[in-house]
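A protein chain is absent from this complex, but the other protein chains hold their places.
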Amino acid sequence: MKTDMMRCAIVGLSGYTGKEVFSLLLNHPQVRVSYVAAQNTTGPVSGIWPEFLNRTSLVCQKFSVKETVKHSDIVFLALPHTESMKIAGALLKNGLKVIDLSADYRLKNTQTYESWYGHKHVDAKNIHKAVYGLPELYRQKIKKAGFIANPGCYPTAAILGLAPLVATRSKSIASIIVDAKSGVSGAGRKASVNLLFSEVADNFMAYKVLSHQHTPEIDQCLSQLAGHGVSVHFVAHLLPMDRGILETMYVQLKGPLTLKQVHTLYTKFYKIEPFVRVHPMGAQPEVKNVAHTNFCDIGLALSNDQKMVVITSVLDNLVKGAAGQAIQNMNIMCGFHEIEGLL
Amino acid sequence: MKTDMMRCAIVGLSGYTGKEVFSLLLNHPQVRVSYVAAQNTTGPVSGIWPEFLNRTSLVCQKFSVKETVKHSDIVFLALPHTESMKIAGALLKNGLKVIDLSADYRLKNTQTYESWYGHKHVDAKNIHKAVYGLPELYRQKIKKAGFIANPGCYPTAAILGLAPLVATRSKSIASIIVDAKSGVSGAGRKASVNLLFSEVADNFMAYKVLSHQHTPEIDQCLSQLAGHGVSVHFVAHLLPMDRGILETMYVQLKGPLTLKQVHTLYTKFYKIEPFVRVHPMGAQPEVKNVAHTNFCDIGLALSNDQKMVVITSVLDNLVKGAAGQAIQNMNIMCGFHEIEGLL
Amino acid sequence: MKTDMMRCAIVGLSGYTGKEVFSLLLNHPQVRVSYVAAQNTTGPVSGIWPEFLNRTSLVCQKFSVKETVKHSDIVFLALPHTESMKIAGALLKNGLKVIDLSADYRLKNTQTYESWYGHKHVDAKNIHKAVYGLPELYRQKIKKAGFIANPGCYPTAAILGLAPLVATRSKSIASIIVDAKSGVSGAGRKASVNLLFSEVADNFMAYKVLSHQHTPEIDQCLSQLAGHGVSVHFVAHLLPMDRGILETMYVQLKGPLTLKQVHTLYTKFYKIEPFVRVHPMGAQPEVKNVAHTNFCDIGLALSNDQKMVVITSVLDNLVKGAAGQAIQNMNIMCGFHEIEGLL
Partner (left out) sequence: MKTDMMRCAIVGLSGYTGKEVFSLLLNHPQVRVSYVAAQNTTGPVSGIWPEFLNRTSLVCQKFSVKETVKHSDIVFLALPHTESMKIAGALLKNGLKVIDLSADYRLKNTQTYESWYGHKHVDAKNIHKAVYGLPELYRQKIKKAGFIANPGCYPTAAILGLAPLVATRSKSIASIIVDAKSGVSGAGRKASVNLLFSEVADNFMAYKVLSHQHTPEIDQCLSQLAGHGVSVHFVAHLLPMDRGILETMYVQLKGPLTLKQVHTLYTKFYKIEPFVRVHPMGAQPEVKNVAHTNFCDIGLALSNDQKMVVITSVLDNLVKGAAGQAIQNMNIMCGFHEIEGLL
């Protein structure tokens, strides 16, 4: 028994993200899962998710702040947005480290949050405490953080795909289009007709065209990186597959760059990163190669006039786009090796 | 405009079966859809099912007996079981021809119905009026029928696969196992977590093992065919695909038969059938070859000791297993060419 | 027997496109398939494609010009590019009408063909005879044509999605990006490791980024439409599904337009078209709704600054993107009703 290890709680076990956090923590050598809860589902974890049969005797509880505080050192909130903000404050006040996988603490401006998510923010005072948990950009802040707003799946792929250019050449960028495609698990585990197998299989469609709620999250991060306002055109599509995101990004430049220049920019930018892999020139990343991993793979191409960079960025929306990144953040916050439990 | 044509009503347009009936009737040269209704969904058909955009101006109504009677000569009930039995009687009393695609009128014994479906039957008096709509076995009765109990998808594949042996050699049969696999659309269009894409894709499982409610329907028909009680062991499985059923049937014989004998038996039995295709010896049917068609394809194999016949039977659960067979029944009842609108 | 009907030959029956042409012609009321051939596959059609069991007694022949001429009035060439150009000339010379589904006669400039396809063109003299078979733009020319270069699948979706804007506002367009996603059948039926189920399922990737051979075909047609040179940035992606294309097109305008203006432009442009459906404002087309049909469905959206139009265009790559469009061309050429056999 790993009794002396750091104790982790998961709130929201019945969703796909909560399950993925649980699965990853089960194999993490430095921590143990000490408490699991959900809002409406209770009972043995192996009853809720039979893949854990014989692997855990934990029982999922109806969520209680008191019990969470009693049994854990760090909490993963794998809840739908608007639910996290109701409980994060109480957990923080009781001294727990909190990693929130919802969107509730990602946007620094509550008005932006409220207009894109259509709900009033009920815990505005804690927003400024939350560090945006994208290790490749904010590792130093994460080290010192007690509260993490874990990035969205689409924003992770977009920001990692755009950061090298935006951070170093933002003045040369005329416009950015993000054409994003995601597997279905990104929509969560809700009984909705439009997520049925018979609706999604053999089908493909765009949705929330130019109006997806992840857009301001991308803009906020890129603007911070550029030092001035940056906004992208973002279109989401639903793929007939379970896991994985691929985003094709079109960056219109004001002046030409060579592919070699762009490639060098990217490989240098991510030189020390354990989870970002820039593909060789001419090669394209595939979703299959990052499924069930914490990698974000990036491919680069350039138009003949050298003024349109096409960046493809792939990741597993449940891992680097959610649970894996949350573990990565935990590793950094807690002083573990950053790749622990993830490779 | 096909104004002088036979007028068809569809009740239950918002389900997959109702949509399939609508789609087939739209291309039927002898009839027109004059009225469509559902229990909870109303509005333009092309709003409910955008594939019909520019193809129909019909509006789905909240179901009313009076309006159905006023606007139609024949009614297709594409409703969940327990719903049909509440309204079929009123439609019949008003002189409409009725084809019920639910299970409500298939079982002649109400006790059997009630124990397998878990609901009291509220229209027992009309059960005997319903002809079991399997044209290959009951064509003459269907011709004279005003009320059809359209067979279930699993029973259609099982009965067509077993009928030649059971009708001619039932005394030589020691036991029958039906190992059935179905695409997801057979479960209907309900917002249920276990029908989500993320649950069904990359997955396969048995369900209702030896306890599926289609079992007594198969037994009832085979017993009638044999002239004595026949019962099968039936196990259902859920395939990660939208449409199609394959059933693998194991018939243990008391004495040997040659494959040639079995094959001849089958080809003779189905010699004149437009929608049953017995494959050549050695060939196996595939779901893909019957998808979107009204065919049931059959393959035959024999064990070395010549006492185990393995029959494979495939069909599209939404066509020959539901809507297509309903149209076939309509064609027979109404004196149209049996294949009209189906080939 | 439809002995007095127009006689159709299909060359290339063993591919997905050839099969689709065969399937559509089988249900066409004005013609009969009189001759089928392939380059390497021979034998009964129902042996090559068991879905046609009991539906045809035709036997696929090794291709011969002489036999084709003897048995047919019109020929569909469903061959890989570079193969059509070897035989189209001989068929034309013998007075047959020819509809070529390959790329061989689409590009008017042989140098462009040779640089994008990597092969020398061996029948340059017949290129100018071929009419580009996109009925929505070239219906009058098709009526008088004896030789059709049937458009590619990607170009059909792109051109139909862009034509209204390019034809009427080309001077206001600053740039065009086409982000295209296709099902696997578009790659044809070749035994290639990268088309295996295990490689394609649960996967998604970009390919031939900014270098797909359909790009010059799109540019050629749009330039003709605009009256000046137009070129697009085109990126292809492979979807984990069999049929269907969705292209998301980003048109950067020099000045603003309202969504209402754009929508009106499109609905007027396609007012009389039987196979193009412009979706209501706010609605997005889905691949599922055009699968197995000859429709191209179009959706429209606009950025907040009213200067970025996002057009989504979907079709079935084997139908409107190939075989269906070929039948539509035949209908026009032969004076049949344009929708015959297609609705």
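First chain written, first letter: the chains are A, B and C, and each begins at residue 1.
Throughout what follows, a residue touches a chain if its C-beta (ideal position, glycine included) is under 8 Å from a C-beta of that chain, and two chains touch if they have at least 3 such contacts.
Note that the coordinates shown come from a computational prediction; the quantities given were computed from them, not determined experimentally.
The missing chain, though absent from the display, is touched by one residue of B:M6, B:A90 or B:M308; that residue is B:M308. Only one of B:P80, B:P240 or B:P274 touches the chain withheld from this view, namely B:P240. Mapped onto chain A, contacts with the missing chain fall at residues 27, 50-51, 53-55, 202, 277, 279, 283, 285-286, 288-290, 292-293, 297, 343. For chain C, the list of residues touching the undisplayed chain reads 16, 184-185, 189-193, 195-202, 240-242. By the touch rule set out above, chain B reaches the unshown chain at residues 175, 177, 179, 181, 199, 201-207, 209-210, 233, 235, 237, 239-244, 246, 248, 250, 252, 284-288, 291, 299, 301-304, 308, 310, 312, 314.
Convention: only the chains that are shown with their structure count from here on.
With centres computed from CA atoms alone, C is the chain lying nearest the middle of all the protein shown. Centroid analysis (C-alpha atoms only) places B farthest from chain A. The centroid of the Cα atoms in chain B and the matching centroid in chain C are 36 Å apart. Rounded to whole angstrom units, the spacing between the C-alpha centres of chain A and chain B is 46. Within chain B, contacts with two or more other chains are made by residues 202.
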